[in-house]
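The complex appears here without one of its protein chains, the remainder shown in place.
So, subunit A:
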Amino acid sequence: MNKKQWGFTIITVLIGVMLAIQFKTVKNTDVRDTRDTWQLREDLQNEEALRLELLKEIRSQEEKIAQYENNIAANKEEILRTTLDELKTEVGLTEKSGPGLILTIQPIAEELTIGSQVGKVTPDLLKRLLNELNRYGAKEVAIGGHRVINSTVIRDINNITKIDGYSIQTLPLELRVIVENEHDAEQMYKRMQVSKSIEDFFIENLTLDIELAENEITVPAYNEPIHMTDMKEAGKKSEGGHS
């Protein structure tokens, strides 16, 4: 009898432990935050930057509202014009200058490429580079003196790379990148120094020289009419915040 009870007891102890562990596991399965300090810090910084931007936007919009309300009769035209100018700036129809980087795409030294053909800037390379630049915070970009805007197309037409219809055949090709401030420019410079794009260009027999502009650089205005056949006006109740 006694021996029987011991076996039973050991089993019940085991069951108790299992039950307790299961209880604890089930209780603690709410979503755990696995981000470490650095990731958290980075996220926080991102969010704060976003918040600042949103605040700025709110302020500008509020100012505009106030202006509209104050001078409905008097300065309607002027306000409309400033709004139009702002929008033009945002879209890229005006010249813009600021701190930034100058990237130069050149063929690599001839001694290295004897026998192989001179490198060609393919649309893929350019797109990749642009994506990278945008990721690192580029505000405005001009490729070979042609402004890149949201609707810019880079594509291969008859074996010639074209940006919005302008062909890119001559090397060196200069890219001007404008960023928000000098700090950003420096950061982008450092990031581009170690970027994979340099290798990608090298594979195509091209070099990508990156230079941090000492003075402000200027990108030209987009000088083509913008076609917007596929765009629609956003609903009036759309949530704001995307600038």
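Rule of thumb we're sticking to: contacts are C-beta pairs under 8 Å (C-beta built on N, C-alpha and C of every residue); 3 or more make two chains touch, one makes a residue touch a chain; residues count from 1.
Quick note on the criterion: contacts and distances are computed from a predicted model.
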Task = Between "Sigma-E factor negative regulatory protein RseB", "Small basic protein", "Cytochrome c biogenesis protein" or "Two component transcriptional regulator, LytTR family", choose the name on the UniProt record of the chain that's been left out.
result = "Small basic protein"
Ask   = If the missing chain were put back, which residues of subunit A would it touch?
value = 3-26, 28-29
